[in-house]
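This report refers to the structure that appears directly beneath it.
A single protein chain has been removed from this complex, and every other one stays in its place.
By written order: A and B. Residues from 1 in each chain.
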Amino acid sequence: MASADFAEAPAPAYRLLPFRFDRWNEREVLLVNDVGDSAFLSAPTFDALIGHRLPPTSPDYLELKSKLFLSDADPTIAIDLLATRYRTNKSFLSGFTELHLFVVTLRCDHSCPYCQVSRVKEGGSRWDMSQETAERAIDLMFRSLSPALKVEIQGGEPLLRFDLIRFIVDRVLERNRVEGRQIEFVIATNLAPLDDKMLAYLKERSILLSTSLDGPAPLHDANRPRPGRDSHALVEKNLARARTALGHDRVSALMTTTERSLAQPQEIVDEYVRLGFDSIFLRSISPYGFAVRTGAAARYQTCQFLDFYRVALDRIVDWNRRGTPIREVYAQILLTKMLTPFPTHYVDLQSPGGAGTGAVVYNYEGDVYASDEARMLAEMGDFTFRLGNVHRNSYEEIFGGETLRSLVASSVLESLPGCNRCAFLPFCGGDPIFHHRTQGDPIGHRPTSAFCAKNMGILRHLFERLRSGDRFEIDLLTSWATGLSAPRFEVEAPE
Amino acid sequence: MSLRLQTQGRPSPTLRANVLGRISLVPVEREVRGDTVRLVRGEECDADLDGYAGILTAAEAPETTPAAPSISRARYLDHLSAGDIVLLQPTGGVRTLFRPASPHNSIFTTDRCNSYCVMCSQPPRKIDDSERIVEHLRLIELIASGAPSDIPRELGITGGEPTLLGDDLLRIVERCRDLLPATALHILSNGRLFYYGSFARKLGEIAHPDLMIGVPLYSDLDVEHDRVVQAPGAFGQTLIGLQNLGRFEVPVEVRVVLHRMTIERLLPTVEFIYRNLPFATHIALMGLEPIGLAVKNLDALWIDPRDYAETLEAATLHLAARGLHVSIYNHPLCAVPKSLWRFCRRSISDWKNEYLEDCADCTVRGRCGGFFASAVERRGVLRLTATPIAL
Partner (left out) sequence: MSDEVGVTVDTSLHSRRAIFEACYKLTDRAFVTLARDRENPSLLIVGFRARQGSLDPSIAGVFVNELIDQEIRGALDREMAPIRDLIVAQAFAEGNLLDSLRDEGDYGEDPLGIGRLR
């Protein structure tokens, strides 16, 4: 076999620049370099490349040279370009903590089995955040150097303590008069308690809403039970109210996939379209909180999720063909990494990971966690990823302490077994908290990791679509990555 | 139209060095005569001609005491208007350096260049013209002291290669910042000397309010780019230069001239630009001007734009879809697909801009950039045609 004697190849006329590869199928190899540029080669061409026998006039050679997979002249130019690209890819690090989640209460009127938040029945303020705790959390937030800060208020159901929301928002804005950052507010809510007074305040302060919509009513209500079994109806009603008051694009929705959802990919997409959303985030179920207790997470395989995902994505592309714009957010994040030189800010797809660094959670009683998931583990008695407490620890202890340091260390893909030689490394993340939960240690076991299988499945699927899709589909997926509408469909503007 | 920018006459013995001045067709007060070149027409007779920077006439030299620097028996003068800034040379040359009526004014900083592009429209000369910095700075002063309505919206800095002026280029940019703060400055450069980071840094530190550097990149491959510019190592130097300009926040435009040596790899080239130079604020895809060195190499270079319509469309839309501002320069609208019209600009400088006879029947002539005068001149060889569009 040719590859075996590459060690004895003649002196190289070209240098290989860093890349990783994947045997795409029997005939082809996928190469991805350290900054996320990719190329497909036939197996024999790949052998010639690594054996330093690829002829310099061949089209493959020129493509690889252009894409910075090889260099045949002074390599410092290519190294400089790659270094600049690498720094841009990792530039999400420079702002450090951008996303700050405030859990203002654990109380909630829903009892969703997959809930990532341990909800307690309504009643009593011992499950609510105090103003003092909020104040201290805000202090810590402004210690971050990021010029842009995103404040996400969640719960339980945060609207149950709207007064606290007002307190936090007003305090942050007051502090920001001196700080001068770019601040964005989001409230993650099931919309049920929404009233006009709240809407007036939200409008005044330009606060965004993010809600859960799991699909059409029967599915949504089955996934997200509340007394009255009318979660969906309430979402639909209050969605309309919120949009009227705040603006159509000021309310976004997330969905969570359960076993029930797996059979209804098209119906879920159709429901998002029906309710006027232009984006949908197809998330897999997380193994935390009540999800584990009710056994929901244990029940399905990643390949079933991938089947679901592919069918849903087909449906989404189809809607776009028919003139209804809707994009899938997870695909958008991955496509941004594949097709553009720009970084993304989704914490679970970063190396080093974004948990605790890019995003942090301040719990109602002041405990600080690296993520929602870390907080959920604590609810179950596992405090591994608690970074500290706003009342007892300093900024340095929380953000510079051993807990966060080892968490970050276990999320640097370049140093993890199974990841460091994977062709998809530039597009992926580690999610140590997920692996701690499902496999018993933060590094985890790649071959049986559901997170890995999901990401590899979706990435392979997206590469396939880009290779074999028609012009429309390729332009569509590209437009998701670049955030722009595909120019072919623009009406020519008169000059 | 193509306009005259040069004429010739007889210099007076007192015209011993280059003189710059603003054309006036009427006498002016003493205080401003030092900035003025008095263009004396026909039988005009001023009370006195003292103190002018220079005198220009088609007639015999005027008699003045002391003898003013003058050029007499000038062959042509009709091309000159009040407010134009001219250069009177001891050789008798009269060069128009600035025309308020034109949207395309440039300071021609030097004849020297460190590249030698196969299609160079302004072939370089190895002469030491570094003392001309005095004239460039004077020109900026004169532009700035003209009538307020004559202050240009945009000013080019060209050559040759302006970066060869080194610190003098920085002085030019500074003077423009100080005297022409409302004028956008567009420097055309091969970018190679910005390999030295300190040069890019100092340019950035001037903090000119509206500066852009236009830098050509002809390929995604070093050998191809270097072959076009005929300077080994240029590709790498230009890329490092561009990176440095980006680092120090100097706005950058990347230009690709389209001809036989560049068109084949246009799509990989624009993808390369997108991936590696995403900070570029503008990309210009430019039609070839058949003048200068391009004429010598015309057979190897010229390709009718209709023959690369598909490639141009793919490349332009590729960039536009990625959020880069793209313009197509020097292409008449009938030569490109309609999908690209919104990217086409009227880019050809007015003084060398012409249309063909058939263009008279075209309904979109008003927004079309037309042709280079030099292309129209060679329309036979180039098989140049215009297809009137009926909308």
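We take it that contacts are C-beta pairs under 8 Å (C-beta built on N, C-alpha and C of every residue); 3 or more make two chains touch, one makes a residue touch a chain.
Because the structure is a prediction, the values reported are computed rather than measured.
Can you tell me which of A:15, A:321 or A:392 touches the chain that was removed from the display?
Selected residue, touching the omitted chain: A:15.
Of the residues listed, B:48, B:131, B:167 or B:307, which one is in contact with the missing chain?
Only one listed residue reaches the unshown chain, and that is B:167.
If I consider the whole complex, including the chain that's not displayed, which of B:38, B:99, B:112 or B:208 touches that chain?
Touching the chain that is not displayed is residue B:112.
Based on the whole complex, identify which of B:108, B:199, B:272 or B:302 touches the chain you can't see.
Touching the chain that is not displayed is residue B:199.
So which bits of chain A touch the chain we can't see?
Spelled out for chain A, the touching residues are 1, 3-4, 6-7, 15-21, 23, 34, 50, 75-76, 79-80, 82-84, 86-87, 90, 417-418, 421, 445-448.
Given the full complex, what residues of chain B touch the hidden partner chain?
Residues in contact with the chain left out: 112-116, 124, 126, 161, 163-164, 166-167, 192-193, 195-199, 230-231, 233, 237, 240, 244.
Throughout what follows, only the chains that are shown with their structure count from here on.
List the centre-to-centre spacing of chain A and chain B in whole Å, with centres computed as mean CA coordinates.
Roughly 48 Å separates the two chain centres.
Any idea which chain A residues touch chain B in the complex?
Those in contact with chain B are residues 37, 62-63, 65-67, 73-74, 76-77, 80-81, 84-85, 88, 340-342, 475, 478-479, 482-484, 486-488, 492-493, 495.
Can you check the complex and tell me which residues of chain B touch chain A?
Listed in rising order, the residues are 220-222, 233, 235-236, 239-240, 243, 265, 268, 271-272, 274-276, 278, 317, 320-323, 338-339, 341-342, 367.
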